[in-house]
Every structure is written in C-alpha cells, then in structure tokens.
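Complex shown without one protein chain; remaining protein chains in place.
We call the chains A, B and C, going by the order they appear; numbering starts again at 1 in every chain.
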Amino acid sequence: MAKSTAVQTARSWIERLWVRIAERGGPYAAQSGGAVSPFDRVRVLAEALVSERGEASGAIVARELQAALTQLSDEDRWRFFEYVATGFTPDQAKLRAAAEAYLAESGPLQAQRLAEVAEPPRQELLRRMNMSPSGTAALVEMRRVLLTKLREQPQLAPLDADLRHLLSSWFNRGFLELRRIDWQTPAAVLEKLIEYEAVHEIQGWDDLRRRLAPDRRCFGFFHPALPDEPLIFVEVALVEGLAGAVQPLLKRDGEGKAAEAAARARAAKANTAIFYSISNCQDGLRGVSFGNFLIKQVVAELKAELPHLTTFSTLSPVPLFRRWLEKRLAEPEPVLTEDERAALGGDPASSDGERLLAVLGGKDAWWDVPETAQALAAPVNRLAAQFLTHAEGPKGVRDPVARFHLGNGARLERINWLGNISSRGMRESFGIMVNYLYDLASIEANHEAFVRDGTVARGTEVEALLAPPRRTPPKRRAG
Amino acid sequence: MAKSTAVQTARSWIERLWVRIAERGGPYAAQSGGAVSPFDRVRVLAEALVSERGEASGAIVARELQAALTQLSDEDRWRFFEYVATGFTPDQAKLRAAAEAYLAESGPLQAQRLAEVAEPPRQELLRRMNMSPSGTAALVEMRRVLLTKLREQPQLAPLDADLRHLLSSWFNRGFLELRRIDWQTPAAVLEKLIEYEAVHEIQGWDDLRRRLAPDRRCFGFFHPALPDEPLIFVEVALVEGLAGAVQPLLKRDGEGKAAEAAARARAAKANTAIFYSISNCQDGLRGVSFGNFLIKQVVAELKAELPHLTTFSTLSPVPLFRRWLEKRLAEPEPVLTEDERAALGGDPASSDGERLLAVLGGKDAWWDVPETAQALAAPVNRLAAQFLTHAEGPKGVRDPVARFHLGNGARLERINWLGNISSRGMRESFGIMVNYLYDLASIEANHEAFVRDGTVARGTEVEALLAPPRRTPPKRRAG
Amino acid sequence: MAKSTAVQTARSWIERLWVRIAERGGPYAAQSGGAVSPFDRVRVLAEALVSERGEASGAIVARELQAALTQLSDEDRWRFFEYVATGFTPDQAKLRAAAEAYLAESGPLQAQRLAEVAEPPRQELLRRMNMSPSGTAALVEMRRVLLTKLREQPQLAPLDADLRHLLSSWFNRGFLELRRIDWQTPAAVLEKLIEYEAVHEIQGWDDLRRRLAPDRRCFGFFHPALPDEPLIFVEVALVEGLAGAVQPLLKRDGEGKAAEAAARARAAKANTAIFYSISNCQDGLRGVSFGNFLIKQVVAELKAELPHLTTFSTLSPVPLFRRWLEKRLAEPEPVLTEDERAALGGDPASSDGERLLAVLGGKDAWWDVPETAQALAAPVNRLAAQFLTHAEGPKGVRDPVARFHLGNGARLERINWLGNISSRGMRESFGIMVNYLYDLASIEANHEAFVRDGTVARGTEVEALLAPPRRTPPKRRAG
Partner (left out) sequence: MAKSTAVQTARSWIERLWVRIAERGGPYAAQSGGAVSPFDRVRVLAEALVSERGEASGAIVARELQAALTQLSDEDRWRFFEYVATGFTPDQAKLRAAAEAYLAESGPLQAQRLAEVAEPPRQELLRRMNMSPSGTAALVEMRRVLLTKLREQPQLAPLDADLRHLLSSWFNRGFLELRRIDWQTPAAVLEKLIEYEAVHEIQGWDDLRRRLAPDRRCFGFFHPALPDEPLIFVEVALVEGLAGAVQPLLKRDGEGKAAEAAARARAAKANTAIFYSISNCQDGLRGVSFGNFLIKQVVAELKAELPHLTTFSTLSPVPLFRRWLEKRLAEPEPVLTEDERAALGGDPASSDGERLLAVLGGKDAWWDVPETAQALAAPVNRLAAQFLTHAEGPKGVRDPVARFHLGNGARLERINWLGNISSRGMRESFGIMVNYLYDLASIEANHEAFVRDGTVARGTEVEALLAPPRRTPPKRRAG
C-alpha cells in the first residue's frame, strides 16, 4: 500500500518533471523530485523509458535516468540492479504460447517468433539508456560495478547476460578504430595508459614517454562512443633480434634531441617487433574479445610502416607457472639430470623437487648469483616447456596467456630464463618469460591444430627442451 | 551426392585459401576458387564464419565473404538469402528443452535461458559479417535488396527480422552524430543530398547551393561506420513569420557575394525556422526511427546558434489528402455553405462533392485563376482540417506525415491553401501544405494526449476551420 | 583649410569611435562616422594604424580600416591607392643623412642603416592591415584591383612594389601546404577550381567530378591565411604511355560504381602521369612563383603513392605559336619539301607560307578532313619544333609556357599534331600541344644548360624534326 502511494507520488512528480524539462532543457533529477525517493525516481524513469512514451522522448528520459542513477546511494544502486535483473522479463503469456507453438512444430518461423518474444524488455531498456549523451560509458561502468558482486548475487546474472550481449554487439570489431598512440596523443588519453597498464606498470609521465619514443610503438582500439578511452592497447619495442628480457626494454633513456635521434636510429635498424605488453582497459567489457584482432592488425600496420621488419613476437609472462611448478616439484619423481643435480648442490637426501624449491623459494636474490642462476636455467626452462605444451583438462594448456596466443595461431618460440626479474616476475614464474611468435604464413595452420587436438606449435629451441634427456653416460670411476 | 562433393571441393578450396591469405593478405575471392561455384564459395565462407575458426580469424573470413558476395549473380544472391533465412536456426534440441523448462517454471532464469538458446546463429553470422572493413554498409545494402522482394518471398522474413534487429541496435541514437551540412561539407556527402532528397527534388548543384545558403540550415545524422552517408537529413529555412508556401523557399537567388550578404541579412532578422524537407536516406534502415530525434535536436542546435528564433515549425505535405478527399466527395452529404456553393458555380444539379471535384480534378490550372482559387480555399481548407484531425481506425489519423509529427508532440498549427503548386503537390493534396509547430513547452502534453486518445493539438486557425459552420441566415428576398 | 577642418572632424570622430569600439566590439565603420566622408575615414584610420596607437590597438584599427575600405566608392578607392602610394614615404631627413653616410663610407653597417631608413612606412601600414581577421585576403584582393590599372597610373608603382614584396615574403614556399583535392574536398574549395581553371575550362560539377575520378589526381598549394583558396593547382591524368591529345583526357565517363571501378583499374595500370592543366588562381599574387615547386612536389607525391609510375610529363599548350607562325609564313622563304607541297596542293604561284596559311586560316574545319590534316602534320610540327627551340631576344624562347617548363629543367619531349582541337587550341596554335617531360635525373643539368646559353633539352622525336630536311631527289619524269 505504502508502495503504491510512493509510486503514485513519483508518477505525478514525473508528470511535473516533463513540463519543466520542456521549459528549460537540461537534466533535472538533482534539483527536483521533492518527496520522491531517489530509488522510486529511477524506477519510474526506467519504466517510462521502456514505455511508449520512451519511444517519443527517449533521449530526454534516458538523460534523466542517467543523472538520477549517479545520485543513488550504493545500497540503492544494488537495489536498482536487482530490480532490473528480476523485472523487465518477457510477457509470460506470449512466451508460453510461443514455446508451446514451437514444441508443436519446430520450424524456422516458429523459432523466429519464439526468439522475438523471448527477448527480455530489459534489453530494450538498456538500449534506450544508451541514448543519453554518455550512455555507452555509463552502461560499461554499470557492468563493471555489477561484476564486482556477481558471484555473491547470482540473481543479477540476467542483467549481466543482457549487458554483455549488447556490449558485444556494440563493440563489434567493425566499429572499432585502431589508433596509434604517441606523444602527439592528447594527455587525456595518455593518462589512461598509465592507469590501465596491467603488465609492466608505467611509473609516471617520464616512463610513459620512453614507451612512446621513436623506437617504440603503441596502438589501441577505440570506440566512437568512448573517444578518450582505449579499450585495449599494446606496447611494442623495435629491436634487433628476438628480445628475451623485459628489463632492458623498460629502461629509460636520457631525454632530449640526442636520445630521440638515437631511438630513431635504433628503429631504422630494427628487424623485430616485440609486443611486450597488452592491457585490457575496460573491466565492464570483460568477455568481449579484442586482443586477437589487435595483434594481427598491428602486425599489418607495422609491416606497412616499416617494411624491414621480419619478425613479430610477444615477450609474455607465464602467470601460472610458479603455482604449477610448486605442485609439480612436490611430487617425488626426479626432474634433474645427474649433471644438473651436481651443479645445483643441496641436500643429497632431498628429492629433485625439494632441492629446486629450496633455492627457488629462498629469500635471497639467487638470480643475482651467477652460478646459481646458471645451474637453474636448464631444468627450469625444461619444466616451463613442459608446462606450456602439456594440455590439462578439457581447456588444454593451463596458462591463460599461453592459451590466448596459441589460440590466436602464434608459435611458442622461445623460453627465456630470467626474462623478468621484477618481484612480480619472480612471484609468478621465477622470472621466466616467453616469446610467442606471430608468423602470418603459419598462423592459420597453428590455430587449426591447436583447436583440433591441442597441438602446440613450437620453435626449435623449445623443441630441444622437450627432447628426451640425453642419456647420462654411466659414471665410471677410475680404479 | 553431387552436392556433398561440391561442398567437399569447396572445403578443400577454402583450406588452400587460408594459406594464400596468410601469405599475401588481401581478398582472394575473385581470383581463386577454381572449380568451386560462387554459391558454394559463399556458403562455405558463411559456415566458416560462424564456426569456431571464425572466432579467431573472423575479420579475414568476413572480408572474403563480403568480396565473394559482391560477385554473385542476382539469382545466386537470392539463393544465398534463402539459405541464410532458413538455415542458421537455433539448436532444436536445446531450444525444445528450454521451452519445456520454461513451461514447467516461468521464472526469470528460465526466461533468460530460453532467450539465450532462442537467438538464432544467424544473428551471430550477421554480427561477424560486420567485422569486414565496410561490413556495416554491406549489411545495410543487403537489407535494402532484401526488402524489394520480401512481400513475394515470406520465407525470407527471419533474415529481415534479424537484420532489422541488429541494425536497430547498432544505429541506436547514442551512436549517431548530428552534423551540420553546408558548403564546407565534402562533395562526396553533398551529392548524396541531391540523390536522397525525397520531398522537394534538388535540381543539381546550383539548387543545392541555394539550399545551403546563409539563410538556410541543413543537418543530418551520421553513423561512424558510414562516414559519408547521411542517414536522414532536414532542410531548414530561416524566415520571418510562419511560411505557408514552399515555392518561395525553393526559388533560387542570384549568386555571388551580394546574394550571400542578402541571405546573411535575412538570417539575422529571422524569427522562425521552417523545416521544409526531411528525407530518410537509407532504404536498408527502414523501420529504424531517426526523425523524432533529429527534429528535436535540430531545434536545440538552432536555438543555441540563433537565440532570436522563437518559432520552429515544419512546412509539410499531406500525401494522402487527395485520395481521401476524392472518396469523401463521392458521398452525397453537402460539404459547402450556401455562399461557397454560389461562389463556386457549376451545375446546380450536382452534389457539393461533384461540383468541387469538377473543378479540382479538371485539366486546367485552376489555381492560376484567382477567383476559382479563392472560391475553393475555404471549403478545401476545412475538409483538410477534418481529414487531419479525424481518427480513422486503430492507428488514428490517416496521413503518415501527420501521424509522425503529431506523435512527436507537434501541434497542427495551420493549413495552407496552395502551399505547394508543383505537379506533385497538386497530385497529392490539391496544393495543401501544413505547418506542424514544435513548441517544446507543450510537446510532452501533446504527445501524451495524442497517444492516449488520439487528440490532435491544434492552432487557433485550425480550430476555427473546425467550428460548426455559421448558420446560413435564411435567404429572404425583398417581395 | 576646408581639408584641415575635414580631417579635424574625422579625428574627433575617430576619438568617439574608440569609445564605442571599446564598449561593444565589432566593426563600426558602417554605422558611424556621421559627417566624416568615407575617404577621410579611411585616411584617418590608416594614419592611426601606423602611429604608435596602432601598435597597441592594431588589430582593432586594422579591422575598422578593412571594413571602411569595403565601403568606398570605386573613385575613392583609387584615391586611397594614390594616397598610400605617394604618401607613407621614408623620413626624408633621416634617409638623406643615411645616404650621405653610405656615400662617405660604404661598409656593411652603413648599408644596414640605409636599408633600415629606406624601408617606407607604407610597408608597416600594409603589415598592420594584415592583422585584421581576413587581412591577408583583403591585401591580395587590393593588389588584384591595383594591377588592373597599374599601367595607366605609374604613380601607383610604389604601392604595387611594396605589396608584391610583402606577399612574396608571406607566401614563401615554407608556409605553403600541398593538399590533394578530390571528391572529399569541401564544395567551397571545389567551386574555386571551376572558377579558376585557366587552361581547359571546367563545364560544371559533372565535368569537375570526372577530373577528380580515381584515374585523375589534383593537387593545389594553400596558405594558412586563405584556407579555402587554392593558390595554384594542377590536374593530372594517370594513363599508359605519353598522352598526346587533350580531348580524350577531358571526355566524360559514365557515372556510378561501374565507371568508378573502371577508373580505378586504369589508375592501377597506369605508368605515366600527364600534367594536363596548371592554373594560377590569384591575380593578386602575380609574380609570386609557385608552379615550379608545385610540379616537383607533385611528382614526389605521385611516386610515393603510385610506385609503378615511371614517366611524368605535361601536355601543354603553345599559346604564342600561331602568332609567330603567321609572321613566319609571311616571309618568302620556302618552308616545305617538294612532297609536302605536292600533298598540300593549292595555287602553284603562291609561296609556301601563303599555301599553308590558305589552309590553316581557312574557315572550314580542315582538321576533320583526314588528307588535309595529314598533309599539314609534318610541316607544322617542324615549324613548331623550330619555334620552341629557337631563342629570340634576350629572354630566349618566346613562348611563355615553354620558357616556364624549360626553365624548370623539363625536356621538350614531343610535339603533338592536333593535340587540342578545341576552338581555343586552334586559335592559339593550330591544335599543336607539347609534352614537357620531367625527368628528375636530368632536371638540374637541363636547367643549367637552359639558363647558361639557352640550350633546349629535347627528346629524340623533336630532334628528328629539327634535322636538316632530306635532300629532295630531283624529279625526273619519264619520257
């Protein structure tokens, strides 16, 4: 009862609202609404938006609704999400009738009819919300917030499903624009790079500048409705030969014209483009895939600009390697050759795994000790090769970065010992970094094989790591 | 049998195609395919596009498919439409199961599941076709062609439904850009105006130039994926007072600096903006509504640019008036006052309708005869007012232009006798033109009333036309 | 006396003017000035502009002056020109002193001092006039008008000299922007092409469109201060082999997508770029040279865009050929070989010149008569070769188009009989057109030789035309 009165009040409030909107333009949600609660306000506006009225004055109602939503308390926002997720369902009678008709005869026209009535009005609501001036940004943000609690609140799933469906359709590759990002790019976009870089953090503007120097390239996808927001971007270094370590790529040069000229000279001599960082920027677009398009198109752009480039490869992290390795080393089977065991030292009573972990997991910076680093190189590289080529479970290879690039048709070209000695690199993968090579001539075949039976295309160095260990010659001692 | 071999050949052709694509880039459909028939080629490409492979190499396959489609014969094209319209249906088993589950329990999650599996793969096919470089344009064109035969070929309806659904979503107001069109606009866009103008034909570049003179405005909606293609555009004249006739607005001025300065001076004095032509440009977007947004936003733009404008009104045709009037006048009831009858003359034995039609439908240019034109003015205006305010059937007012503007919240402000004396104007409405006035302060209320019960908001002049006819005083003659 | 009162009135008017300008902004010249004559007004404003006050409020005074100038009568405008040309001279005392100092000791510092005081204040006046919003355009226009009477009014020469000096400096190559002009160019620029085309008239927008088709290129120089005004533009046809006739290049294709695709295909196969029209656009910039930069830069642009182009050549008129030929043929010396004489026919008593002229100057379209056209080809081509390679007087080659291209380092590659059969082509050169070939490898040497001693670089065909006539074998008749 109380509720219906509240709604009644809201209704008459919105009636008056129209008059004022018509008279003055501009969003009114803030200063009006009097006795109407913020939540009732958004509810009435959302209903008005999907109604017939919304059709005629959609843009205005959408703008009002968006303004009203920004003013909700956190609690009310979640209430609104739930209200949208559980309401705005298809007309039950029509849907039941269509379902029955389809069950009676499952032809294409019955299927079409069923699809039509099954589409929830919620999608139309979201489409109309998009009509407000920065509606697309608001919907992306709405989904970002929604995703933070989706696990705890499964009843919100239908809202997420509809948002994802619409955003996938709107952020179709055909609508994206690939833009080069450099020092001529507006600061409003550049600061987003600093914010969004997810792989190798950008330490402020001087660091950013180095990453946009003449021997670097940066490209991102943009959508016309979010002109200042990269959706995803990739950072590329132009170098000679396959780069195996990331720290040299991140090192800052001096500034000024001399440094710039030196960078330009390096770019002129480069034969290899190293994709050393790819970052998705919009949490609200999770599950909408851009990365595979991006890499392939950037390869094409770079080829056109710099015809002397012959090799295109990533330098990628292996985020799940350490976790896997620790499990693997807990098993008793030997993993070392005799020579390796000797080089490594440690308690002879220990298993190979225990020995390795004793060093790798130690507190000291063992990677600064040349002998230790050297002794670990071969066995850890070999184990990494096993990890990255071995399918586990139905999804195949376990590491998500590997799965992404291999699924894209790249080749596992090289495993780099101590390729990233930052604390994150150590924490994730004991410093291992990997080159996934994009060779356009074999991309399609690699992709096919990977999808068909999980075959991982490999470079010769990786192949060698996977070869059965040389037979350790029997140790014969003199005398 | 033959078919499956053909498909087999196509499959192996496409295998080889990948290799060549990978090696050279660029679309290959033209020069390759050998023994594969063009239709098989597009079929295999379409299937590849919705397959898992399409996910990875979608952009390339989409480009190939688009290139292949342009090379189909007309016959094969229609075959392809039918193939897509009847195939690419949802998985029958899953859809039946979901339908049954929904019938068992009609909750929101069951509804969501049903919506998910009911969406035909055809939509995903179309979404992926959009990934090719000018994919959106190709899909709009595809629908344009499709619509030309949809009535004859009802089995194509599902394809049309899906295209319309996607295009509505993609051409959401939130993605459209309002652009002013003037003499600074690229010729590639301007020539489209000449091509698309649907109300008052543009007679070449000199006529176009007059319509873009300093006392005119032109605005259009554009979509980022069709940068040179207006979706809809409106032509506006800046005048003093409500313009009632279109010919003066279309008359060409002289050219040169003096004419330009004169036009600028007229714009500076104008208090009224007359929307004298609105044209939808893309047949392939039929049913996707832009007009209501366009007018309202253009009103806002004009107010900002020219604050001295106080009145915003259309000068619109009444395309169905003549058809209605001829029927109406075939009925025997009187429609004239005694004075009108006298002024009109004609056969006293005729009904009012017959008398009127005898003149209106005559071969002579009666509108050039002042007395005749004068005698017809009052009765025809009155009948037009009746036509435009009288609801017929469930859709309400019959004239589509009237329904559009009244539904938008405009007011039927004035009926203009001989507002358009072109042959088209005479053919459609005996020269009647109408002003629909956009008064932002009453737009919402007008819209509400019109939607609720078909009430047509009217200006005082129209009101007067609808008043019950003055009682004709008995004619007493002096004995 | 009357004059000084007038000036006094103007002065106090301008005082009041400042107040109003300060209060309201915007040019006031039109509505104010009361008793002040328009000429006094511009005079006072010009003086104010070069005064110390002009330094502080230059932009405002400049704007006022420009507005006032547009309102002068023609007579007053010429009075103003004379006033500026004869006034605004350097300070006589200072200049005399500097001249004497230089005569006493002609060192660099004395020279510098003399240059400083010799510069007329008129130049500063013109520089300050440039500060008004469209000041540069107004100065270019001023010079255009000035040039129309410069010959009759030699006292205006100093004004012209200063304008030319400044405009040369401002329109320095370093400030010009080369822009491609195509169907994406704003109509406001395109209509200038129609207006300014000086060689082969553009017959409206459809003709223009053909000249911007995919197998054509058009480039122009623009200056940032005149954004919509091409300074000079060149039209280029992409063809196979050296084009010898202009009518085929100007012929219109059909329109639509098929015609466009055909043009695109021609461009893809082309190996030769023919510069068939170069037009200077701004009479007010006469004497400021752009053409040589333009051609060379366009060659570079085309090479970059279309690497398969190997030949860059003009197809040029010979505007002075007919005039020269008629004089030449009035002389009694023979110019024909015996065979030519026979082929030509005509009165045996006439001189060669008379015979030729009888045909060439006839009223009939002799070029449509194959035998006649054929009979004339060899002798006229030969005479044209003589005309174009023969230096006369100190300026060398007489034809201005030839002088321009040869001075640029081009080679006289080929003479084309009936290369332009339009009435203008016949009137100027009996249809002769010439290819000047730009071969970057020899441009410098050609230029050097031409400048040094007038040597004209020639292609082999031209060389052959210049060879001494074959000995006509004695005519021996049988019996």
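Assume a contact is a pair of C-beta atoms (placed from the backbone, for glycine too) under 8 Å apart; a residue touches a chain by one contact, two chains touch by 3 or more.
Model, not experiment: these values are computed from the prediction.
The absent chain, not drawn in this view, touches the displayed chains A, C throughout the complex. Of the options C:Ala111, C:Ala343 or C:Ala391, the residue whose C-beta touches the omitted chain is C:Ala111. When the missing chain is restored to the complex, the residue among C:Ser37, C:Thr70, C:Ser169 or C:Thr310 that touches it is C:Ser169.
Summary of contacts with the chain left out: across C:Asp206, C:Glu305, C:Glu448 or C:Glu463, the touching residue is C:Glu448. Check C:Ser37, C:Thr86 or C:Gln247 against the missing chain and you find that the one touching it is C:Thr86.
Contacts to the hidden chain, counted on subunit C, fall at residues 18-19, 21-23, 25, 52-53, 55-59, 85-86, 89-90, 92, 95-96, 99-100, 102-103, 106, 108-109, 111-112, 114-116, 118-120, 127, 130-132, 135-136, 155, 157-158, 161, 166, 168-170, 172-175, 177, 224-225, 289, 292-293, 296-297, 300, 407-409, 440-445, 447-448, 451.
Taking the whole complex into account, subunit A touches the unshown chain at residues 183-188, 190, 204-205, 209, 228.
Note that only the chains that are shown with their structure count from here on.
In terms of their C-alpha centroids, the spacing between subunit B and subunit C amounts to 49 Å. Between the CA-based centres of subunit A and subunit B the separation comes to 41 Å, rounded to the whole angstrom.
In subunit A, there is no position where the chain touches two or more neighbouring chains simultaneously.
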